[in-house]
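The complex appears here minus one protein chain, its other protein chains still in place.
Then we have chain A:
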Amino acid sequence: MKKIMYLEFERCIGCRSCQAACRECGGHDAKERNYVEYVDFLESRQTFPMMCMQCKDPACARVCPANAIQITDDGVVLSAMEEKCIGCRNCTFGCPFGIPKFDFEENKMYKCDMCYDRTKHDIAPMCASVCPSDAIRFIDHDEMMELRRKRTQLNLIEGKKPSENNKWQYVPEFFGVYSD
């Protein structure tokens, strides 16, 4: 898998299609593993999506005392193995992004697996496939780098120029999630 999950928060329109689509992935048992939140509805309608960062050195796996959270060769951090998981829920607290969830009925943890049955064939995960605003994309590394440069270019076209005290505003407003 050479592709990258790319999030551009500002594009999000809060439709929660990514959540609906997450439920549709095979093996997801109709439970979503991502979430969408308002930044602050009292102030504006801006929302942002959050999904698993598929961390290189994942906190969820690190804090798991049972070693139940496995990482595939191409770097996808999977849900806890049922036979190993002891239900301590450390992972749900350890993850800085609040991704792993615990199913009390089934007594098991579940999290984003980047729609592994799709992405292992280089087919986009369900969330990135349906996102109507391209806030979530599944793209090549090169394409991501180009998008980063574009953002800077756009700011210049707008006639803005970063100065020392506002240059943070020119930092591209997205996360690139590396899968390998």
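As a working rule, a contact is a pair of C-beta atoms (placed from the backbone, for glycine too) under 8 Å apart; a residue touches a chain by one contact, two chains touch by 3 or more; residues count from 1.
Everything below uses one rule, namely that contacts and distances are computed from a predicted model.
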Query raised in the report: Which of the following names does UniProt give to the chain that is not shown: "Indolepyruvate oxidoreductase subunit beta", "Amino acid ABC transporter permease", "Assimilatory nitrate reductase catalytic subunit" or "Molybdopterin cofactor-binding domain-containing protein"?
Result: "Assimilatory nitrate reductase catalytic subunit"
Query raised in the report: Given the contact definition stated above, which residue among A:50, A:63 or A:130 touches the chain not shown here?
Result: A:130
**Report entry** Options A:21, A:52, A:80 or A:144, residue touching the unrepresented chain
**Finding:** A:21
Requested in this report: Using the touch definition up top, pick the residue from A:37, A:74 or A:117 that touches the left-out chain.
Outcome: A:117
Query - Hidden partner chain, residues of chain A it touches - result: 10-11, 13-17, 19-21, 23-24, 26, 41-46, 117-118, 121-124, 126, 129-134, 150, 154, 157-158
